[in-house]
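One structure follows; several queries about it will come next.
Note that this complex is displayed minus one protein chain, with the remaining chains in position.
What follows is subunit A.
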Amino acid sequence: MIDATMGKDAARAEWDNPMQFVLACVSYAVGLGNVWRFPYLCQMHGGGGFLIPYMLMLVLLGVPLFYMELAIGQKMRLGSIGAWRAISPYLGGVGMASVVTSMYLCLYYNVINAWSFWYLFHSFQSILPWAECPANSNLTGPVEECERATPTQYFFYRETLDISGSIEENGGIHMGQALCLLLAWIIVYLFIVKGVKSTGKVVYFTATFPYLVLIIYLIRGVTLHGAINGVKYMFTPKMEQLAKPTTWINAATQIFFSLGLGFGSLIAFASYNQYNNNFEKQAIVVSMVNSGTSIFASIVTFSIYGFKATFNYESCLERVRLLLLNTFDLAEDTISLENVNHWIAELNRTHPEQFASLGGRLETCDLEAELDTAVEGTGLAFIVYSEAIKNMPVSQLWSVLYFIMLLLLGMGSMLGNVIAVITPLSDLKFISVLSYPVGLVCLFCLLLGLGFTTRSGNYWFTMFNDYGATFSLLFIVLIEVITVCYIYGIKRFEKDVEDMLGHRLNWYWKIMLAGVSPILLIALFIFYIVNYIQGGTPTYQAWNKELGKSVVTEYPPYAQAFIGLLLASSVCCIPLTALYTYCKKRNLASGKRERTVSTVSL
């Protein structure tokens, strides 16, 4: 067995240089969540004040766990299944659970890339298709659904997704989406077909180009009219939010998922490292880069939010001004945007009956309310950004740039996801007999992913997004930390690290890994369970065609059963594998005893 493993070590592919490994980790960790979820959390939890719990959780939870995963991968030089089996045969299921979770992620994550492609291809038109409503068949006005909602919402829900009214109403596959998904999977295949040789070259581009686009967008963003409102709003700390436990929980979860812990990608990446690679420095660098990018991206996002909010606010004022001018037949230059509110009070005083006849048509325009509209979720983020972009001058250029950036971020993360599945599978002996495992995995994911391009596909997508990886990851990482620190032993781990790096574990790592992180993880875990139970029936946002907005709907029973299946399927790998290994050992042990008895008796 020693010879075989030695031979495997010698034959294992490696990164060309440590820089490729760092860029691969950065490319994987810096993903869509940095651009969308972090700004949303900042907005929800008191702006600049959110940075305090975020940084604290990074130091207490994020960096130590990241370090631990890199250490395991680099030491064991195997994918997640092999590595955890090597650490403790009873807990080989942890690796299996990681692979299952990564598989779920692979299935639905590439759909986001398909949407990015769709929007990118549609940006090459003189008028962006989400800028105005299309005319209805009589050419008398815009399509009703578009009129009730906004053009950007209409483009997303009707033309991109062709969404049905609820998760129960299925429909055919949207051909455009299917084609874009096919393209996304072909590109992923192209990037990983040659293993780390090809991936290592690709990550130079996928890790660095998004930063270039972010810088360009930063310059464009802060020069937009009204951007300063958004940035001011973001950085004004609302310290009272820090008193709520949800803020701290969300900070911890964000660090956790943003770094991509527990999926097995980090273990897979590190397994291609040289044995003596200095992963300690790299772990700190990647974590800092990831958090720094989150903050940087949220400045860009908030300047764009500010622009959008100011634009909507001024449009609202313009509409009110026109309404007043038309109702009271005043000359055009009497009311300007600045004195609209003054005139409202004035006209209410002088012509009360006529003013009352305005009734509900008079809107209240509030800039704070516009900024407060929290935006979360993949679909909403597509809608909000495309709305802001369509109002910029030369909107086609900005649209193309933005969606290329989204694509690179998504592809970089996708590489990590697929490698997390392929590395452990190709380490298993029976799989390597199959030719083209990479192609088969991609094809399999593509075919299943087509289910997300059907008319109700977005609802299934949201289900996977909300339940596929959240709870199981917490459990996986908790078991990981407990395994490494207490079952494998922190002393042995220390020895391994010393073997690789040449110096002993710092007191910081020891305290965090053995003490603080497990406690925090247990707290998070309990919170999730309590929240899930207290939340009642799980619900989702269904798009209502008649109303032109999303409506909260409960999941039907079979969908709830499917959620349970999603959660259970990855988590129960761990106890099942432990049980299986225990039974196998017991059989082996009892078999040995029998043989010894028989030889003695002979």
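The definition used in the following text is that a residue touches a chain if its C-beta (ideal position, glycine included) is under 8 Å from a C-beta of that chain, and two chains touch if they have at least 3 such contacts; residues count from 1.
The rule is short, and it goes like this: contacts and distances are computed from a predicted model.
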From the list "Armadillo repeat-containing protein 4", "Pleckstrin homology domain-containing family J member 1", "Collectrin, amino acid transport regulator" or "Dynein axonemal assembly factor 10", give the UniProt name belonging to the chain omitted from this structure. "Collectrin, amino acid transport regulator"
With respect to the chain omitted from the figure, which of A:54, A:488, A:540 or A:555 is a touching residue? A:488
Of A:333, A:353 or A:546, the residue that touches the missing chain is A:333
Interface residues of subunit A (partner: the chain not displayed): 2, 6-7, 10-11, 75, 86-89, 117-118, 120-122, 124-125, 134-135, 139-142, 176, 179-180, 182-183, 186-187, 189-190, 193-194, 198, 274, 325-326, 329-333, 488, 496, 585
